[in-house]
Each structure stands twice: as structure tokens, then as C-alpha cells.
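Following: one structure in C-alpha cells, then a few remarks.
What you see is the complex with one protein chain gone and the rest in place.
So that you can tell them apart, the chains are marked A, B and C in the order they are listed, and the count of residues begins at 1 in each.
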């Protein structure tokens, strides 16, 4: 049996699979379907200092091989998340990653400081790539200097490892990645959604009330693979990969590209059991490779030359 | 009957539909299926000054809702294209757009000068966005200053209108668009493919011999729509839209977003009759709108407020 | 308890212009807890289309482990659904949401049910349960045109039925509100499901004392993604259509 455990800064994971931020709420809804302790980790919905109402509806639209969303970081605010959601998650034996958003560096610092005090919060993820809000969000993620600066500031106040979630909507994602690594980031999460739009042919107007939205799902996996492949060669810190993972094969593709762990987003909506199903299937698939730990497969696409990796096929 | 004609710099088109560069060769293969004079225009495969062999195989890979290609600008070179392909196309009553690639501005100028002498070549399209070659190509498309400079140089020597084909792999596509408009571009083509990768789970290596490739097909349409929507508001020159068009509804979506004409790429591989089928279907669909010319629909998503555009539904 | 089950198609037939009636069988039916709930359907094994489709439960038979839905085959997902035949399966997530409450009514209450177009289906199980509970049911159904009318006779089993069409090709010309004006002077509680403009008109005319079933675009269908929210009418909060709704008391949320 291949060792499926993955060890990342702050995160001792039973397996490399976690739900992606924003696609799993704070876990309650999915706990009606399975035991959340099965997961490698849980990454919760973006938290901001105060309550946020988000964007008007419609907030989602379907696309060929994916979907657009423009939720707009709706969340009940730091206090409520601390007292209610994160406390509730303590009943499970699973590390929690808190995804943080804000409009100023102070916002990020405030949330990071507060949540990193909680025993089950093992890491934070700085969402500098949300395409669905006017201020902050993506602005932090497109300029390497601003991204590094933000990372440094949060690192100073945060007592758990800091992951930075990168935006794919940039010319040079490796540049941003290297900047946040310089800023002290312990890891990277990539990719967030691609900026997209759909237009309603009956009204002639965008389907989403917000106009644009973030593209996720199968459609974006090739973009995620190439970005993870590129970035993992250029940084020393580990990558939590995400973008269009629907099954164990997809997760493996991201791992071979260079991810150490994999987050599952949109697929949770298609199948509420997506994460545990992928965990089981992944163990079976990985057992066919000639490795003793799944960690050996991370980055194999560029670390070794072409060899038949599979033992039986 | 709605007027389906579209008039763009250099191009008097019977209808707004043309095949996209690289997805139609120089037309010969598709002429076995239908009369090329049915098309609004024909955009031929990228031409370079000398013959190019392109990348090793495999050159294509399938993805969820799309495909990757890394052909690498294989083409028989300027002379052969002039004497054979473009001459052959003169038998059809259809304007030809020559897509040009190169590694230096001189390359582009040389091809542009030569082909613009031919009577059926009504415009050139500068491919500054090919993700599949090491030199040139995309490099010209990611830096606004270089893109403007190239446009200016070609404009000086080229006797037909110049369209510039933009890369979506940038942080600020509107910035590049405005730069080439400043450089004198007569129109824009967008979008080229998104940079992507697939990894073969059996070998652990990229499926494409080139490693990365360009993502096309349905998967990228939402990205095309949002970029056309954004750019068309910021420039005065017309846009030939492309990216994931599979049917008349998809073409309409790009037109409502801000495109004046629409190019069909990958779908030609799925259905050799894609272009004429879309032309027919589009006329039928457009007749349901309360407009006398299809040109009135271009950019309706941002030019007018939400109204029920369709007359009957 | 919410389930995911591949349920067996027993039949799937067209009953009006673009409108299909489908009956499914499976264990999930045991968990249905009243009228007005919905299910979230995956109509293909592949990833095209990507998202599930929310569809209301029209009636269910716990003893037979079957339930029925009515749907309009229009877009990609519902068109694929319309091609399913007996013995095929449909991947169902459900039962979901909070439906129409039938408690708190005095015996023999007069219930007004107003449905518009494809909003009509969930009212069927409601009418059935109300009638079984000893209440009086009056149903007002609005459609675009004659070809769109369905279930007029089905509802007659439970009480008076008034049908309106926008073009007057069947029943009275006009909207459900017109028929209510004319035929239903009094009622103890009302229930409605249909397009937003209809719900707004009803809420304005009939005020509180009723229940409205809303539609919104959905992602997860189970309360996790926040795609389907609507605003509280008097307050800063919001409600999720998929879990807090789809049925809300008139006056609670912005319709």
C-alpha cells in the first residue's frame, strides 16, 4: 500500500485531497454526507474582517466544461466565523486552512492574526486572486511587488504557515510566485479562477449580475497543469494544486505537474461525495505506480525523464 | 431578412463568419466539402518568410471541453504560399486574410509586403500570440510597447489593412489592444489560445512533445467573451472575435460581447461543415432579433441596457 | 436526509408543448418530507453539462418509492433528460430544501394555490396533501397559451380550478391575478409558485398570509456555495433558496 500521507508546512495530511475554498462553505453541509475527518485538510470559504453580502444574483452560470461564479466573497465576517464555524470544525480530526480576503493589507493581517490562534487552524491562505470584487482581491495578485509586500506583512503577524493563492489572470505567474516566496510565503495555492463572462442571448446582457465571473471546472485544468508545472520548477515552496479536478486521474495530473496536495472545487457541486471518492480512487491508482509514497510523484513530469511510470498497464 | 453583411477595414464580407487561422490550412481540404465562396472571409494558416517544420509530434491533445495544439507554425514558407496556395484561392469569391508570424519585425514586414500585393489578399493578421514557438510569437503579444512598435513597422510597408491577433495570456489585454491601436492597427483578432498542458499518466510526461500547447475550443469561450467585452469598450477599431465557437449561438455571444465578425477554429475539426452550418443557422437566429443588420448587435451587451432583445421567444 | 442515488426511470412522456412528465423509482423517496421540495439532477455521466439541474417534486408515493417531476425541456440539461427512457437512470441528489408548510391551518381551511407555467408542478403534491388534511383547495393556473396548459384536470380532483392564458386561447384571457379577482374572494392561506413577476404581483395583491416558492440559479443545491441567495426584506441578512427555501413566507424575502 502506497503511503498517501503528505506533509506540508503546518499541514500533516492523511492524504493529499482537500476541498477548495468557496466550494465547501465551512464544511457543515458536506458533513451531512460524510465524515469530514476523512479529508486531508479543509480549506474554508474566504473570510473578511466584517460581514460581506457579496454580489447580486445570478451569481453562477454554466459554461462548456465549467462554470462561472461571482459570489463576491459573501461571508459572515471574522467574529462569526471564529465563534461558530471554526469552533464547530474542531470536532473533526482534520487540519483547517482559512482562506482570507480583504481590501487592505490590514484586513489580511487582522484575520490572519485572529484565526491563527485557533488550535485547528493549521495554515492560512491569502486570497490575492479573487476576480469577483472591485477592490482588493485580484489587485494584490497581479502585481508582484504588492503581492510580496502583503505576504511579508501577514508573515509578521501570523503564527501559522502562510499559503498564497495565485491568480492565473497574469502574464507571468512564475514572477508573482517568486515574489511571494521572497516575501516569506510557506506555500502556494494555484490556480484561482480565470476571468470569464457569458452573455444571455435573450436579453443581450451578461448572465451574471456582476458581469464577469470566475471560470472553474474541467475547462481550466490544462491551464492549471501548465502553471503548476512552470511555477514548481522555479520555487522551493510546495504547491497546493487546484483547477478542474473531477477524479483521481485529474488529481494525479496536477501532482505529476508539481503539486504536493490537491484541492477539489467545482466537482463538489456535481457530486457531494467528490472528495472522499477521489481519496479512495487515488489510493487505488497510486498503488499501480512504483513508488512507496505519493509524495514521490510530485513534479515527476519535469524531475525525471520519460519512463514508463506505471508498473502494470 | 436581416442584412448579414459586415464591412470591416479591407473586408467586405457576405456574412460575419470565417475560419480561424491554423484551423483551415489554406482552404483546399475544406473545398472538398463545400464552396469556399460561401464564407465571409478566409483566414489562412500562419505564414513565415521561410519554410518551417514545426514541432515534433504528438502535436495535439484533448482536454475537457477543448484541445491543446502545438503545431509550431509549420508552413511551406512565403514563396510557396504566394505561388501555390494564395493563387489557388483566387478562384473563390471571398476575401483572404493572411496570418503572419515571425521572429523579428522584419519577418512580419517581409511577408506583409509580399502578400499585400495579391489581389485577393484583403488584410493581414499579425500573429503576435502564438504560444507554441520559442522565439517571437507570443513575446510580441505580451509587451504593449513591442506590440505597438511591430504594428507601426508593418503598417508602414503593408498596403492592406492590418489586424493584430492578441494573446489572452496577459494580465491586461486592453492595454495591449490600446497599444496596437495607437500603433495604427486597423482591427484586432482575439483571442488566440490559452497556454496549457496535459500530462500522460502512464509516462508521467507531458502529452505534447512540445510540453505546453495552446488551449482552444468551448473551454475558452467565456474567456474570449470577457476579453472581447472588455477590449471593445476601450478601442475604436473593430474586433474579429474567436475562441470556442461551435454554433450560431456561440457566434452571437461573441458579437453581443463586441465582436464585428467571428472566426471558427477547433469546430472545423469536429465538423468539416461547421462554417457554412453556422452561417445558415446564424441568419435564422438573427432574424429573431429586432434589427435590420447584424452589425447592430455588435457590442449590444454594453451599448444598451437590459432589454428583451429577442422579438419572439 | 439528503441522498445521492441513481434512480430508475419508470416513464418519461411529453404532456404539453415542451413539457415532460417523468417518474423515477428509488429509495430516496423515503426521505421526502412534504410538498414543495426539489431535487438536483445530473442528467449525464460525462461533464457536459457540468452542473446539476434543480427540479421540483410534483408528487411522490412513499409506498411505491416513486416520485414524479414535470419539466420544460429547453436547455441542454433538460433536453438530455427528455431523452431518457424507461430503465435508464438519473443521478438524483435530494430531497432538498424546505417546502410548503401544511400545518398551522384550522380544519377545513380555504387554501388558494396559484401557479404559473413551469411553477405549477410542486403545487400538485401540496393540493393533494391539503385535501387529504381536510382543507378546501382552489387552484388558479396561468399559462402562456393553450398548448402550454397541463394538469388542469389533475388539479380538479382537489377542488375548483381556474385557468388563464395570456393570449386567451384557453380559459380566461389574462393572468392568475385576474382569475383570483374574479373567482376567489376569500381564502385563509395562499401558496404560489411561478415566475418572479407573478410572485411579486401576488404578494402585492394578497399580502402576507401566504407562501411563495422561488427559483434561483444554483451551484451546489445544498447550501455551501452561496450561489442562490436572496435578500431579507426587512434586514441586512439573506436567505439561501436551496436550503432556507425554495418556499418562503410572503414578505420575508425580496422577490
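One rule holds for everything that comes next: a contact is a pair of C-beta atoms (placed from the backbone, for glycine too) under 8 Å apart; a residue touches a chain by one contact, two chains touch by 3 or more.
Being a predicted model, the structure only gives us computed values, none of them experimental.
Enquirer: Which residue among B:9, B:25 or B:175 touches the omitted chain?
Expert: Reading the full complex, the residue touching the unseen chain is B:25.
Enquirer: Which is it among C:47, C:126 or C:163 that touches the chain not included here?
Expert: C:47
Enquirer: Suppose we count only contacts with the excluded chain; which residues of chain B make the list?
Expert: Listed in rising order, the touching residues are 22-25, 28-30, 32-33, 45, 51, 53-54, 57-67, 69, 71, 74, 217-218, 246, 266, 268-273.
Enquirer: Which parts of chain C face the unshown chain closely enough to count as touching?
Expert: 44, 46-48, 76
By definition in this document, only the chains that are shown with their structure count from here on.
Enquirer: Return the distance between the CA-based centres of chain A and chain C, expressed in whole Å.
Expert: About 36 Å, centre to centre.
Enquirer: Give me the residues of chain A that touch two or more other chains.
Expert: Only 63-66, 217-218, 246 qualify.
Enquirer: Can you pull out the residues of chain C that are in contact with at least two other chains?
Expert: 47-48, in rising order.
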